[in-house]
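The complex appears here minus one protein chain, its other protein chains still in place.
Chain lettering (A and B) follows the sequence in which the chains are written, and residue indices restart at 1 in each chain.
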Amino acid sequence: MSGGTHQGGMSLIVRTVTRWLKAFILLFGIYVVLYGHVSPGGGFAGGVVIACAYILLTLAEGRERTARLLSERLAAVLAVAGLLFFLGVGLAGMVGGRAFLDNFLVGDSGAEPALASGGIIELCEIAIGIIVSMSLFLAFAVLSRFRVSLGDGDETATGEGGAS
Amino acid sequence: MALLGILLFLMIIGAVIAVETRNLLSSIVCLGAIGFLLSIVFLFLGAPDLAITQLVVEILCLVILIRATIHRRVETVAGNREFVGLAVTVVMLAIVLMLAISMMAGFPSLGTSVLDRMAQAPSHFYLLQGKAQTGVTNIVTAILLDFRAYDTLGEATVLFCAVMGALAVLRRSARRRPEEGDAGDEGEGGAE
Partner (left out) sequence: MIYGLCLLLIVVGLYGVVTKRNVVKIVISLAIMEYGINLFLVLVGYRTHGTAPILEEGMMPETLVAQSVDPLPQALVLTSIVIGLAVLALMVALCVRLYERYGTFDVTEMKKLKG
């Protein structure tokens, strides 16, 4: 923010730390999404963590570098795909004459809780994780793009418009 | 319980500062403090799911608010509206608060949830059958994605629509701005 000296990014320290941390944050987000059915967490929390990872990347490295990993178009496509996937899982439950969103994959109930023990719950968690993370990243990306362009037009003597 | 009261009291202090301070940035920071305290409160209330979600949501919330406001020569919009209106507002809000608290008189006291009062409460069913019917040990997740998955689908749609709304609100000018010159006039003419 105030330390924004490089074009479209933050200082070297922040960028180096981000380079090390981003994979772990992503991993933690995916873990929270996948294990939401046996421990606290789930698609909503994990999705926000994943979105945070990409937002940290955007803040530290600038929009151009992040767009190479995850462009806004791809994020929008993924968000829509997640929503359709959720809907598809719900419709797939209807195939055998069951109800919409019926849990048709659930196994024997006495089994130890494992990754797949929840049936469609796991699929829905993943779908929600994708929807939440991509939607929020998209919202942030659009907001930040707006700020940069506004800074250009609004403050004439900014020097470098794309700082942070 | 006293701890809960203290945490809530701190939250209220934070809320008053957030509402009353002149500086927009410190107002946002106070909002963050309220959110983190709320996360701790959720943890005490036996809701670790909510605590985690509140924590990460609060971080993102702060980032979005600060990004949106920090460079905007935050002119401290000083003062409220005129004094008489303010006094009337405070009186009305005090009445609202009194009414709300008096309504609480018929409310079951804190700590006796519907599980204790009703044998037929749906939560009984969820807690008893959650593991057997869904194979999931976190009952909140079982409710969220199995018993009430329809709701959750709707919520995901609402989230998606809200973000698409934000995109739509920002889109035109964001497209127009980079070219600034001739394209800007075109966009202006097309929009008005």
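Simple rule for what comes next: contacts are C-beta pairs under 8 Å (C-beta built on N, C-alpha and C of every residue); 3 or more make two chains touch, one makes a residue touch a chain.
Bear in mind the structure is a predicted one, so any value in this text is a computation, not a measurement.
A.B. asks: Can you name the residues of chain A that touch the chain not displayed here?
C.D. replies: Those residues of chain A that touch the unshown chain are 39-40, 42, 44, 47-48, 132, 135-136, 139-140, 142-143, 146-147, 150.
A.B. asks: Considering the whole complex rather than only what is displayed, give the residues of chain B touching the chain that is not shown.
C.D. replies: 1, 4-5, 8-9, 11-12, 15-16, 18-19, 24, 27-28, 31, 34-35, 38, 41-42, 45-50, 53-54, 57, 60-61, 64-65, 68-69, 72, 75, 77, 79-81, 86, 89-90, 93, 96-97, 100-101, 104, 107, 110-116, 121-124, 126-132, 137-140, 143-144, 148, 151-152, 155, 158-159, 162-163, 165-166, 169-170, 173
Rule of thumb we're sticking to: only the chains that are shown with their structure count from here on.
A.B. asks: Report, in whole Å, the distance between the mean C-alpha point of chain A and the mean C-alpha point of chain B.
C.D. replies: Chain centres of chain A and chain B, defined by C-alpha means, are spaced 19 Å apart.
A.B. asks: For the complex, give me every residue of chain A touching chain B.
C.D. replies: Interface residues on chain A, with respect to chain B: 1, 32, 36-45, 48-49, 51-52, 55, 59, 76, 79-80, 82-83, 86-87, 90, 100-101, 103, 106-107, 109, 111, 113, 117-121, 124-125, 127-128, 131-132, 135-136, 138-140, 142-147, 149-153, 155.
A.B. asks: Under the definition above, what is the set of chain B residues touching chain A in their complex?
C.D. replies: It comes out as residues 48-49, 51-53, 56-57, 59-60, 63-64, 66-68, 70-71, 73, 131-138, 140-142, 144-146, 149-150, 152-153, 156-157, 159-160, 163, 166-167, 170-171, 173-174, 177-178, 180.
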